[in-house]
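Please read through the structure below; I'll follow up with questions.
The complex is shown incomplete by one protein chain, all other protein chains being positioned as in the whole.
Labels run A, B and C following the written order; every chain starts at residue 1.
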């Protein structure tokens, strides 16, 4: 399946891109996109514990099952306000 | 001695005046002005427990010693804000 | 900035007064006239003050707040006279480096103002009657 990956703030800087269409295996979980990012840049491994994942604009747990066409966002620690 | 008495809000309505120069005995206490008011209008007796007294614009206790020329204000329960 | 005014309060001006380059958070309390009081319809509120003592007491509570919290700017403006429904009777604005101090100091200031500052509110009801807010004698007085 394909998901649309969106990165923000420090995650975008680390990855070097803001948006990317990613091909994942069937039965992929939210955490699968983090594995993809770690493969592309090993530094993501150190950030993993502080990154949250949102699917279709809702926070999800790492084991949330992804579906084809989902919008998956990597949310580094927020600092609005 | 003479003090300048000021009344506000419900105390003024009850007394029928806003300001009055009052002649008091030597060694008068802040509570003495309440006695004067009760003499003029017995209804003041029921209000006594909820009235505070300020001398020269500072809250004082009932036994505060007055001095000639003091400005003595009767402060009913406040309701600003 | 502490003031009593017979005119509508310029809320924006009070807020701008307290923003400093060192402040990161600002808390503002605004008291407005509402259209009811204990199920009775209110037309307007009318405030009177023992003015010099009110100013002096507000200065004291501002000083007290500054002793308790590291706050920067403080603006306290109270309106006197008639205040129609929907208009502000009091504005308190406090700035601090962080929001916690701004919130706590602002809350302290309005709570203390309402308890200590010699200002009184007369409620004018839609039915044409009016009375001093909360004015009840300790024992029930037979007011003529």
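Assume a residue touches a chain if its C-beta (ideal position, glycine included) is under 8 Å from a C-beta of that chain, and two chains touch if they have at least 3 such contacts.
Just so you know, these numbers come straight off a predicted model, no measurement behind them.
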Visible chains in contact with the missing one: A, C
Touching residues on chain A - with respect to the absent chain: 6, 8-10, 13-14, 43, 46-50, 54, 57-59, 73, 75-81
Absent chain, residues of chain C that touch it: 11-12, 15, 19-36, 85-86, 95, 97, 99, 102-103, 106-107, 110
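Just so it is clear, only the chains that are shown with their structure count from here on.
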Centre-of-Cα separation between chain C and chain A, whole angstrom: 49
Euclidean distance of C-alpha centroids - chain B vs chain C, Å: 25
Junction residues of chain C - those touching two or more other chains: none
Multi-chain contact sites of chain A, meaning residues that touch two or more partners: none
